[in-house]
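FYI, not all chains are in this one, though none of them got moved.
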Amino acid sequence: ANNFFLLAGPCAIEGEDMALRIAEKVVSITDKLEIPYVFKGSFKKANRSRIDSFTGIGDEKALKILRKVSETFKVPTVTDIHEVSDANIAAEYVDVLQIPAFLVRQTDLVVAAAKTGKTINLKKGQFMSPESMKHAATKVTECDNEQVMLTDRGTMFGYQDMIVDFRGIPTMREFAPTVLDVTHSLQQPNQSSGVTGGRPDMIETIARAGVVNKVDGLFIETHFDPANAKSDGANMLDLKHLEKLLSNLVAIRKVANQL
Amino acid sequence: ANNFFLLAGPCAIEGEDMALRIAEKVVSITDKLEIPYVFKGSFKKANRSRIDSFTGIGDEKALKILRKVSETFKVPTVTDIHEVSDANIAAEYVDVLQIPAFLVRQTDLVVAAAKTGKTINLKKGQFMSPESMKHAATKVTECDNEQVMLTDRGTMFGYQDMIVDFRGIPTMREFAPTVLDVTHSLQQPNQSSGVTGGRPDMIETIARAGVVNKVDGLFIETHFDPANAKSDGANMLDLKHLEKLLSNLVAIRKVANQL
Amino acid sequence: ANNFFLLAGPCAIEGEDMALRIAEKVVSITDKLEIPYVFKGSFKKANRSRIDSFTGIGDEKALKILRKVSETFKVPTVTDIHEVSDANIAAEYVDVLQIPAFLVRQTDLVVAAAKTGKTINLKKGQFMSPESMKHAATKVTECDNEQVMLTDRGTMFGYQDMIVDFRGIPTMREFAPTVLDVTHSLQQPNQSSGVTGGRPDMIETIARAGVVNKVDGLFIETHFDPANAKSDGANMLDLKHLEKLLSNLVAIRKVANQL
């Protein structure tokens, strides 16, 4: 009790086998560490830098895999939606609907998600202040849906860097439960290759700073083989490091809870 | 010939009368100054800061007004789209489909727009470098649509300010004709009120800097009464100042063309 | 052992009585918590926003107070220098010479400080990357002075905000022992009043994030009555909160040391 919860999984659902294998591994770790776990996977990737980037294996196919993960391991699931029409479709398969950071200002999309009655995870735009997320959260609650949480995934700092403003954690926690998206916060966008870079060596640094400040949840993209993942390989956590990372963070959280 | 073109109009189509009155006024000015003119109006406003912000008068009603403006004054029109399903609908009514800055990374949306065969105006994300717009433009041209233009509408600078990086003008002109969105570049986002602020006193400063650097087009939101406009009142240009502004800019452009 | 050390004191030496009272209070707390303590006080304030800002009580008078604090409480002291000629003068009175963030690129000043043989604390410029502090540290060590430490005091984020990039802690620790200047990192510069603002409510948030990441030292400006301090009142910590803050941080550090 009183631990942080975890949203984790691969960036995109690349297939049933990889989804189940990743879920099984994360479940075994989070069970041991008593971390409430929500399996995360995108059923499509609509916001790619380049037209030749991977966009998915098919919407329904991916959503069915999310349901299978949920049924197999008895864990809730989260996926992100990009259009109004996605809301009801995805809501049939998952427990949490996530609004991507680029899209969090799209009122139509947020309202459509809120009206499904599912829990809504609003990612803070890379261009938004923590304070401005109050208005985003209100869009959900004014639809009579109190199940809203906020996620910080970093803020633009120049063209090629992101930075986490930790003043935002206590600020956003005043509005709703707040998640720190560790892996996306370490992206390095606008690289000349057209492929987003990252700093996975800094995952534990950023995660510790969030947990010691009592962030409600963590969001971590993880994969057995980040270098060969079909998206976001540059910043995902190698799954082999997850247990040690979470174990350290749980120890930190126990102290933070006593202060 | 060799003048800049102008995308201008109100932020949102608030009604037929206001659209026609604004168009009439701008047409009379641009005819005199020999500026190619495209009437701009949003048929819905999906990306509002607050849930109680104005979102539109009804999609079809607004689109029909855009068509009426076009037929009445023999000018092309531009509107912005927010979802894949908007693309074909809007394409029936307007000449240019615009992808909003927050949405320019949504590959599905850009591709749907490109496939209509209309001219596509891609706004540079406030979180994107000028160089990264090359990949955005490629998403259009790889759909066999060469009619693409790029628009700079400023870049995030801290939480509450935008800044125009003029190095981006020659950079983006290597990829496609480039427009400078003068009024949105002067927004001041993340204000504590939840309503975006602006610096309309700096419109001519920014516009001159673009025109002297041979930007291909200008984008200016304008209204007879910005203070009472239903959206973006803080940064629109009062229509009464448009003629003097454009007249100055045309003089600057004539010199720039000779250098 | 293995605790963080603390550089703390008022922004400026306003007089002997206030310096001794602050030192006495901090010493009593750090003795109890086993935190190695260095008393901090500026003997002059050369870098003020406005010409009518407080600049000091007289250089020699202030330096003698620093010496008296050291002798009275058996603690080392640190002060900042602004010109080459300050280096030898200040070195007669204090143990650590600090180079202000605005001045850390002044090679002459850094070299003059290094040549005194005193420990040198180099503040990262608000305009510098953590990586670039490697070159600053080298300026000291190439003067045959290995006693160098680095201090992060935040990075400019837009005009009116600072942000701490926690990726910088492990980065700078590869070059030298690294201090987190908690109170200056929470400044809000370029306020229209000409007086720098601050966010003292976020002091513990930032300090926790540093300590859990094993920063070597903390820098905290503190005063019995920040609202009436002659400089930096907007971001100093009220001394009455120091014990609880440090007590929490020591508990966090104990866990971090075990991970």
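Labels A, B and C are assigned to the chains in the order they are written; within every chain, residues are numbered from 1.
The working rule: a residue touches a chain if its C-beta (ideal position, glycine included) is under 8 Å from a C-beta of that chain, and two chains touch if they have at least 3 such contacts.
Model, not experiment: these values are computed from the prediction.
In this structure file the full complex is assembled from 4 copies of one chain, 3 of which are shown.
Keep in mind that, in the parts below, only the chains that are shown with their structure count from here on.
Shared contact partners of chain B and chain C, listed by label: A.
Rounded to a multiple of 5, the Cα-based rotation taking chain A onto chain B is 180 degrees. In this structure chain A contacts its sequence twin chain C using mostly the same residue numbers, the overlap exceeding half. Centre-to-centre spacing of chain B and chain C amounts to 48 Å, using the average Cα coordinate of each chain. Averaged C-alpha coordinates give centres for chain A and chain B that are 33 Å from one another.
With each centre defined as the average position of its C-alpha atoms, the distance from chain A to chain C rounds to 37 Å. Counting partner chains per residue, chain A has residues 155 touching two or more of them. Within the complex formed with chain A, the residues of chain C that make contact are 155, 157, 163-167, 169-170, 186, 199, 202, 205-206, 208-209, 211-213, 248, 251-252, 254-256, 258-259.
For chain B in complex with chain C, the residues that touch the partner chain are 157-161. Residues 44, 46-51, 53, 55, 82-85, 102-103, 105-109, 111, 125-129, 131-132, 134-135, 138-139, 142, 155-156, 159-160, 189-190, 192, 194 of chain B touch chain A in their complex.
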